[in-house]
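One protein chain omitted, others in place.
Letters A and B name the chains as they come in the text, with residue numbers starting at 1 for each one.
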Amino acid sequence: MTKLHLTRRGTLAAGFALATMLAAGSPSLAADFPDRQITLVVPFAAGGSTDVVSRILAQKMSDDLGQQVIVQNVAGAGGNLGADNVARADPDGYTILMGTVATHALNPLILKSTPYDPQKDFTPISLLVLVPNVLVVNPELPAKDVAELLALLKAEPGKYSYASSGNGTPLHLSGELFKSMAGVEMEHIPYKGSGPALNDLLGNQVSIMFDNLPSSSGHIKSGTLRALAVTTKERAPSFPEVPTIAETIPGYETYTWNALFAPPGTPADVVARLNAAANKALADPAVGERMKEFSATIVGSTPEELGAHVDAEIAKWTPIVRDAKIQLE
Amino acid sequence: MRSLTFDSTNALCGAVFIGLGGFFIYQSLNLDIGTALRMGPGYFPLVLAIILALLGVVILVQSTRVEGEPFGPIALRGMAFILPAPIVFGLTVRGLGFVPSLFLIALIAAFASARMKAPMAVVIAIAITLFSVVVFSYALGLPFQRFGPWVRF
């Protein structure tokens, strides 16, 4: 075991999990858990960033648990279908969910009806990674930083549009938050995923976009797109030269996160076993390397910390969604 | 030659398209239409649905001018056994699991033909199930549970 890539929270989490396991004693469910394959439901299409994170982790978790953790993509309704499937699955730890900021904070706020309650209908397992978003522009746009972009938007209101990977996504909300905090106008143009939106951005059909950092990082490195700022509070370790939006608009912060959830009522020792496996996988140097290339920050947590995180995220997004008047059916 | 030349197939076809067009028009009207410059979610479907209904009218009108071929037999037995197969699979695959569910639908579908005898159907269903489990579940590793909670003791 290497301590190099263990974050402090991760170490704590692993320690906590170990303690819970010892406290639970041996003749428990966890002793024979898992005795068959575990299904990790990914509520988005294969190939996306959540899917990639899931597959990297599932691989490592399988090694630790001694049973295959297989990824099942149940895409649909912005992640709600997959999340709902897990919320209603047997609480035995054999069906778990790769939840995100969308399934556990944004969708319930934006959609008129969500079939589950993100706080009550899940047993938190562990927070996994944070992924920064980024404000990118076509290099032909005469704005070298956020301040210049704001000046441009104020000089010609209604001229510029921004692209995002879809309506009600964390990226759309990052854009809306940007607009409301800076007091500028930009038309939102939703696409079906990052790919087509990036294509139009590269062709300068649209000149501004909010994207996941991993999906545009190749273009930022090659200079085909210009990153004006990342959306996290701190600069991204993979792009230390790119400033944050908060440096120009104080208090601005958005990011995407991934976390594991089990159905409600999953026994604590099973949760602890899964938590330990997840945090062990996160601490693996190879995983750390992948995640870094992917621009994701490894977090890791205890189940309780994840529960608190979900509460905090919902509290944070409620006023933003209300003010931006985003309400989808 | 019949005195009234009339293609019943095309007449029915026209009526079906008018009906489908009507359904989509009705559904579109519940959506926000918007304007041509600022289209709402209902605009494009409404235009299409109106075109569909109009095309249905054209087909209906044309059907009165020519005599058509007979409608031919209808595969009632086929429909009764083939169409339920995917539905049954959908209803049982999570509960029963992949193996029993697949066996069941192969058996149901086998009876769609009047030539199928019961023992033969069972043999085919078993063979299909075995092959699929080996290929899909083991070789390709599709993430299905082989036996679901309904049959797990």
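Just a few scattered comments:
Operating definition for what follows: a contact is a pair of C-beta atoms (placed from the backbone, for glycine too) under 8 Å apart; a residue touches a chain by one contact, two chains touch by 3 or more.
Please note the rule applied: contacts and distances are computed from a predicted model.
A single chain of the complex does not appear, and UniProt lists its protein name as "TctA family transporter", one of "cytochrome-c oxidase", "TctA family transporter", "Acyl carrier protein" or "Phospholipid/cholesterol/gamma-HCH transport system permease protein".
Of the chains displayed, those contacted by the omitted chain across the entire assembly are A, B.
Per the touch definition above, the residue from A:37, A:72 or A:248 contacting the chain not shown is A:72. Touch with the hidden chain on the side of chain B covers residues 9-10, 12-13, 16-17, 20, 24, 27-28, 31-32, 36-42, 44-45, 48-49, 51-52, 55-56, 58-59, 62, 71-75, 77-79, 82-87, 89-91, 93-94, 102, 105-107, 109-110, 112-116, 121, 124-125, 128-129, 132, 135-136, 140-144.
On the side of chain A, the interface with the absent chain consists of residues 45-49, 51-52, 55-56, 58-59, 71-78, 80-81, 110-111, 115, 158, 161, 166-168, 187, 189-193, 195-196, 198-200, 202-203, 205-206, 214, 217-219, 221-222, 224, 289-290, 293-294, 328-329, using the contact rule stated above.
Going forward, only the chains that are shown with their structure count from here on.
Inter-chain centre distance (chain A to chain B, centres taken as mean C-alpha positions): 38 Å.
Residues 141, 143, 145, 149 of chain B touch chain A in their complex.
By the touch criterion given at the top, residues 39, 70-72, 90 of chain A touch chain B in their complex.
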